[in-house]
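Scroll down for the structure; my scribbles are underneath it.
Here the complex is missing a single protein chain, while all its other protein chains stay put.
Then we have subunit A:
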Amino acid sequence: MYAALWRALPGPWPVRLLLVAALLAAVAWFLVLHGYPWVMQTFFPTPDPTIT
């Protein structure tokens, strides 16, 4: 799967390496700001801090 992705990238290997780094950075940015917060709110709600 990842080998196929690597082959699908254009250019010589240094360019591909840069493209992979950019892709990883974009995925990490999305996860940190949107993906993981959604997972936490949806599946792992934080404990209720109120007195009831």
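Definition applied: contacts are C-beta pairs under 8 Å (C-beta built on N, C-alpha and C of every residue); 3 or more make two chains touch, one makes a residue touch a chain; residues count from 1.
Everything below uses one rule, namely that contacts and distances are computed from a predicted model.
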Per UniProt, and picking from "Phosphate transporter", "Heme exporter protein C", "Class E sortase" or "Nitrogen fixation protein", the hidden chain is "Class E sortase"
Take the complete complex as the reference. Which residues in subunit A touch the chain that isn't displayed? 1-4, 28, 31-33, 36-37, 39-41, 44-52
